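A single protein chain has been omitted; all remaining protein chains appear in their positions.
In order of appearance the chains are A, B and C, and numbering begins at 1 in each one.
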Amino acid sequence: MSKKIKVIVWNEGRHEKTSKEVQKAYPNGIHGAIAEALGKQPDFEARTATLDEPEHGLTEAALKDCDVLTWWGHMAHDAVADEIVDRVQERVQRGMGLIVLHSGHVSKIFRRMMGTSGSLKWREIGEKERIWNIEPGHPITEGIGEYFELPHVEMYGERFDIPTPDKVVFISWYAGGEVFRSGCTWERGLGRIFYFSPGHETFPIYYDANIQKVITNAVRWAAPRRWRESLDCPMVEPLEPIA
Amino acid sequence: MSKKIKVIVWNEGRHEKTSKEVQKAYPNGIHGAIAEALGKQPDFEARTATLDEPEHGLTEAALKDCDVLTWWGHMAHDAVADEIVDRVQERVQRGMGLIVLHSGHVSKIFRRMMGTSGSLKWREIGEKERIWNIEPGHPITEGIGEYFELPHVEMYGERFDIPTPDKVVFISWYAGGEVFRSGCTWERGLGRIFYFSPGHETFPIYYDANIQKVITNAVRWAAPRRWRESLDCPMVEPLEPIA
Amino acid sequence: MSKKIKVIVWNEGRHEKTSKEVQKAYPNGIHGAIAEALGKQPDFEARTATLDEPEHGLTEAALKDCDVLTWWGHMAHDAVADEIVDRVQERVQRGMGLIVLHSGHVSKIFRRMMGTSGSLKWREIGEKERIWNIEPGHPITEGIGEYFELPHVEMYGERFDIPTPDKVVFISWYAGGEVFRSGCTWERGLGRIFYFSPGHETFPIYYDANIQKVITNAVRWAAPRRWRESLDCPMVEPLEPIA
Partner (left out) sequence: MSKKIKVIVWNEGRHEKTSKEVQKAYPNGIHGAIAEALGKQPDFEARTATLDEPEHGLTEAALKDCDVLTWWGHMAHDAVADEIVDRVQERVQRGMGLIVLHSGHVSKIFRRMMGTSGSLKWREIGEKERIWNIEPGHPITEGIGEYFELPHVEMYGERFDIPTPDKVVFISWYAGGEVFRSGCTWERGLGRIFYFSPGHETFPIYYDANIQKVITNAVRWAAPRRWRESLDCPMVEPLEPIA
């Protein structure tokens, strides 16, 4: 199994162009920070792609060479072209893993895969979040203890409008009084999907060791085991004689 | 609870315009046959809508007055306007029930709610189908025995590309050797969804007493208990003092 | 549908015999308080049963006449006879609803239905709990807002050792920093099961209007739609000719 897991770390990348604060927090962009963390894994091959590249950096060729796609968008969800969303969706249905981060809860691709609005409550005062590990035996929680904390976060609160997850892996506690299903898994076609809510454009969350560990685990968990060639509906002959 | 359940029975209705065979099987259209069956329930108020009406008969006003929508389409899925699909989807997320029949497995609205391709195997030789009741305590199987049979059907076979259902209510056996998860439930937002595979444009399946019973049960099960007003993401104040 | 839902409110009832504090909080016992609340519903017929009655008040005749059983036990789980647990379990498999309250998470009957240990973290300092409504369209949350609060509770914290619930209906936030899946549903055979964590032997939780509303809703949700006569494995003849 010497084949590496090929990851594309996608970022909208608009904040990075317009905000000094974001540039200071993430000098190489949020995508740069995540790709750097993932790139340290000997079994991963991580690259980045952003909204303002041709075809958002998600050409047919790029996706064909991708095992797991991580997604970060915030202010420009609508700028993602529908045909690229179609392309990503089909690739997930065929087997590609998809990891949706933080504000991606209302991205086109997440809502496309879920069928729900992705709506939630939010607040941006930098309060404390404690992320509880609800599935201590799940591949995504390997190396994560009973809980971990982030000192300053944007709050995401229930009710989170998502389909019942296959597994709720993390539930978050917030100082301000809310809770959130902060790590959830689903499958669509042959593809595995993980939504992970912690993250922000200026809080240094993607440098946190636990956050990097969870995303790393999620990439391994979501890496395709098999690919489906066709999504067509074939007409088939009977397998038994019909009287 | 004297309020009636308002049902719109939607049909593409194109076969009915072009095929003598379909006209013979369903003189009032497939929608007419289903609406007539549902209309016999004293607690239902059933009407029809079809593709070639303005806005496909699914105006804002029509949907606001609808508790459960049943969907039959086959040859003209692409002719359904995206804005109407958006409208139906949002209405389901707010609470409306959705019952997708037979070839609706690749309709825009079903794929939109599921996130998957809806692909399956098929064969149209009029073989026997035996529909097994896997959830004998479920509201949708009330009055249905351990199984029932349809003498001549179009076969729909696995693998059916759907998200893991909340409940698999029926599994079908086919004379030709396939199986199929023929009745499945999901929830999206406040809306309940039921997919039920039996059906055809010329086989007289929608006149079958068991089929009518299942669809009737499904309408009652999918009728909204509550409606959600907004799908927005509100900013909220903390409920606890933040140090 | 004039038939009433018959409820047995079961209580271990030992605290009530030994503790002045419990007697003061629940002069008619915890069972008395819950049965009184349920008895106000015109469609319910509620009675009580306790550990120290013959057969724990759960004779064959009593269970045959019971639609939904609510369960509260704490210090004497082991005093419940295995044959009575067998009897209750079989009755649930045949269709009876079961609502397990608070410290019932390690009762014999709950662990029997779940297959897991039911273990959790706990703390008894009377902190605040905020119970978030995660499923705003579920029958069990009818009349419950986005959340409700209890000022002084025993904390129950994750990881709660339960099988993945069909639906997580409530998630609790605690002042001390934990979270908990405080309302969960499952099905076993034809029976519906609801676990609801709030409760205590001296905090006056079962007098709280929201708590009473949830238990009332849960009784209606868990009331059997059908009963299964036999749990045997019948030998059957083929339905198709075998070559």
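Keep in mind that, in the parts below, a contact is a pair of C-beta atoms (placed from the backbone, for glycine too) under 8 Å apart; a residue touches a chain by one contact, two chains touch by 3 or more.
Computed from a predicted structure; not experimentally measured.
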| Looking at C:104, C:157 or C:183, which makes contact with the chain not pictured? | C:157
| field | Chain not shown, touching residues in chain C | value | 89-90, 93, 106, 112-117, 119-125, 127, 155, 157, 161, 163-164, 166, 175-178, 186-189, 230-240, 242-243
| query | Which residue numbers on chain B touch the omitted chain? | reply | 130, 132-136, 146, 157-159, 164, 166-168, 171-174, 177-179, 181
| Residue ranges of chain A at the interface with the undisplayed chain | 95, 130, 136-139, 142, 166, 175, 187, 189-191, 224-226, 228, 239-240
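As a working rule, only the chains that are shown with their structure count from here on.
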| query | Hey, how would you classify the chain contact layout here, line, ring, star, complete or other? | reply | complete
| query | Measuring between mean CA coordinates, which chain is farthest from chain A? | reply | C
| message | Could you work out how far the Cα centre of chain A sits from that of chain B, in whole Å? | response | 31
| task | Mind pulling the residue numbers of chain C that touch at least two other chains? | result | 130, 136, 166
